[in-house]
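A single protein chain has been omitted from the complex, and every remaining protein chain is retained in its original position.
To keep things simple, chains are lettered A, B and C as they appear, and every chain counts its residues starting from 1.
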Amino acid sequence: MTDLSIDLGFIKLKNPVIASSGTFGYGLEFDPFIDLNKLGGIVTKGLYFSPRPGNPPPRLVESSSGLINAVGLQGVGVKKFSEEILPQLRQYSTAIIVNVCGERDEEYASVVEFLDKEEGISAYELNISCPNVEKDGVCPALDPETTFSVVSLVKKNSSRPLITKLSPNVTDIAEIALSAQEAGTDALSLVNTFLALAVDSEARKPVLPNVFGGLSGPAIKPLALRMVYQVVSRVKIPVIGMGGIISAKDVLEYLITGARAVEVGTANLIDPEATVKIIDGLTEYCQKNGIDKIESIIGTLKKS
Amino acid sequence: MTDLSIDLGFIKLKNPVIASSGTFGYGLEFDPFIDLNKLGGIVTKGLYFSPRPGNPPPRLVESSSGLINAVGLQGVGVKKFSEEILPQLRQYSTAIIVNVCGERDEEYASVVEFLDKEEGISAYELNISCPNVEKDGVCPALDPETTFSVVSLVKKNSSRPLITKLSPNVTDIAEIALSAQEAGTDALSLVNTFLALAVDSEARKPVLPNVFGGLSGPAIKPLALRMVYQVVSRVKIPVIGMGGIISAKDVLEYLITGARAVEVGTANLIDPEATVKIIDGLTEYCQKNGIDKIESIIGTLKKS
Amino acid sequence: MIKDSQARIIDKKSWNNYFLFSLESPRISSQAHAGQFIMVRISQHPYPLLRRPFSIHSKHEKNIEIFFQVSGLGTDLLSQKKVGDSLDILGPLGKGFHGGENLNRKEVIAVGGGRGIAPLYFLAKELRSHGASVKIFYGGKSLKDIPLKEKFESEGFELYCSTDDGSFGFKGFISEYLKAELEKFTPSRIFSCGPEEMMRKIAQLAKKKKIPAEFSLESIMGCGFGVCWGCVKRIKKNGEEGWVKICEEGPVFSSEEIIWTEEEK
Partner (left out) sequence: MIKDSQARIIDKKSWNNYFLFSLESPRISSQAHAGQFIMVRISQHPYPLLRRPFSIHSKHEKNIEIFFQVSGLGTDLLSQKKVGDSLDILGPLGKGFHGGENLNRKEVIAVGGGRGIAPLYFLAKELRSHGASVKIFYGGKSLKDIPLKEKFESEGFELYCSTDDGSFGFKGFISEYLKAELEKFTPSRIFSCGPEEMMRKIAQLAKKKKIPAEFSLESIMGCGFGVCWGCVKRIKKNGEEGWVKICEEGPVFSSEEIIWTEEEK
């Protein structure tokens, strides 16, 4: 029997495969397609304190092996989430992680404060890295100080483990990672989407009314994997890797590089069974290669 | 008659399509395939003062719609370049731009000093942004101060126009652009490749012995285009855009966004006729749309 | 919602750049209603990346049909698939058309423009099975853009065609033809699918004449099953206006629900 479980310290996952925020709805939408109990975890769609309208359409545009989105974190707000969605999610035996958003540090803190009273949440993922909320792609994760400020405030207000989600749109992601670690985050997840522009050459205007969007999907994998590499060697806390994962092989690359778990995003849109297929692929890989515990491959990347 | 010519101020190009450094050899290799006189310009392979061995193989790995390279600027050095290559290149009537490299600021300066005595060079492109020379991807273009220092030194030592090539691996590329402008560069070209990692999950090691490589090709286009957008609104000097261009439509997107010319890289490897086909495509586009001068579309992106 | 990764193409017809595929997918077929759609995976590789949405054009026992126009890379690649190939599809998705009941002896109109005709064949047959008498208004740029003409005729639907260039039927937009005909009679309902500009005009007509109307909207879709929030349109429901996912709540909405955006170009 292959053991796919992963210990993040503050939480034990059935396996390293977590569905990523914004690409998995509130989780329940996948029930017709897969057994949600099989997942390592689910990160719910970005949640602000109040309901959010999101950006005007078009919100999506495809690029070569990539997807650019400017959804702009449309969502239901904490109240509706707690009353209508969480009770349903609780019934599944998988880690429920809530992706927490805010316009200012205080909003992040109040989301966490509100949710702290609710049961059935395993951890918070602090989304300080969404590139398509403010017009110019600015977000707290671009700077070590703004990162420190929001992470430490939220940590103070939360009784649950905190995963801080980093932005790839920086010169030195390890610097931001260290700042988040210093501020008390329990883990890091990386990366959020890459700031991108698509231009409609016929209309001579940006395809997205928001101008910028965030690039995700296979196109970004080599960049995201590099960032995981840069971060794991510098921090002590667990790192959850993501960006362009569509197969078990992709997951192995992240784990070998040093991520302790991964999130699968865009792949869910293309194939609602993606997460489960990947988990099956991991089991198969371990069996073929005589690996009893998948944890044993984490961070085994040889110096070249 | 459609006028594809572009005035960069310091140099007039036949058309906005320049072959990019490192993907076009020393230019001559394309002679069997295309008429080099048709190009807007050619940027030769990165040139250090002395010959350079480059990195051990494998140097290339393909990713989804992208190419990761760690060639490491293997090259012949200024002496052989001036004696054997430049005399042949001079015979073509297209702008010859030499991509200048250096391990320290002084080496950049001495390359330029040496070449200043040679005829037939239209401009230098200062490559301060190659991510696969130093093991960790560090290069001068990651920081406004190191950028300022090398650009101003080279500018002092050069009698020719200077194009500074920027790195995409930064938080705020406009800040670096402004620093290069202040240091006296005549133009900017962006972007060089994105710092990337490919992992061989079977061997559990990086695919490239150099560990990191630079990602180019269609995968990066939305990111590169975004950076051109961010830079053109902040600087006064001309911007040459590049990243993932494979068609005339891609070029139009860059020009509309505000680039005054473009460089075509990876596309040359896939199709040695790529540049000429793109130029033909631009002519066709202009004719169809009643555009007399292609310059008229530069920077015409509407606010969304 | 079912994922059928082995929906075999059992028949293929084409007219210029319009294609009709018959897909064997018993489970999807058994659940499908008019106005619902499927998401088709074009490639097993990440290029093109996303699935593409297509209305269910008709169903016959174990099979469903899609009718599409080549409009870009994805549809181009799809059009090259051959009989015997299998497609990976999700469906039936969305809520489809609503007004299919109590139509006995009533006259209803379905207006399709270009590829927008796709869902109206299924709808027309469903409406007829509910007792309605269905008139089809079918517009295209030119004769070659109304390839389903014969198909509707052979099923005995009353057909009103228009072409922009006058190469067949009424010369002008289908909305203009409809406007002229609405002077002569008043249907109890209008259903429509096609370019947004066409649908907006029809919505205005329907409003003026106080005819209930439903429209099938298009949007770029990331997933088709409600998880990406990519496909929203401005919709007013229960007095509240907001960005509503058309893959989940639509793609069909009534004229009162849709906030038409102004032509942008």
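As a working rule, contacts are C-beta pairs under 8 Å (C-beta built on N, C-alpha and C of every residue); 3 or more make two chains touch, one makes a residue touch a chain.
Model, not experiment: these values are computed from the prediction.
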Chains in view touching the one left out: A, B, C
Touching the absent chain when the full complex is considered, from B:Pro16, B:Gly40, B:Gly66 or B:Gly102: B:Gly66
Which of B:Glu29, B:Glu84 or B:Glu103 contacts the chain that the document leaves out: B:Glu29
Where the unshown chain meets chain C, residue by residue: 45-47, 73
Those residues of chain B which, in the complete complex, touch the missing chain: 22-25, 29-30, 32-33, 45, 53-54, 56-62, 64-67, 69, 71, 74, 203, 217-219, 246, 266, 268-273
Positions on chain A where the hidden chain makes contact: 64-65
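Operating definition for what follows: only the chains that are shown with their structure count from here on.
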Shortest contact path, chain A to chain B, counted in steps: 1
Chain at the geometric heart of the assembly (C-alpha centres): A
Whole-Å separation of chain centres (CA-atom averages), chain A against chain C: 36
In chain A, residues with contacts to at least two other chains: 64-66, 203, 217-219
Junction residues of chain C - those touching two or more other chains: 46-47
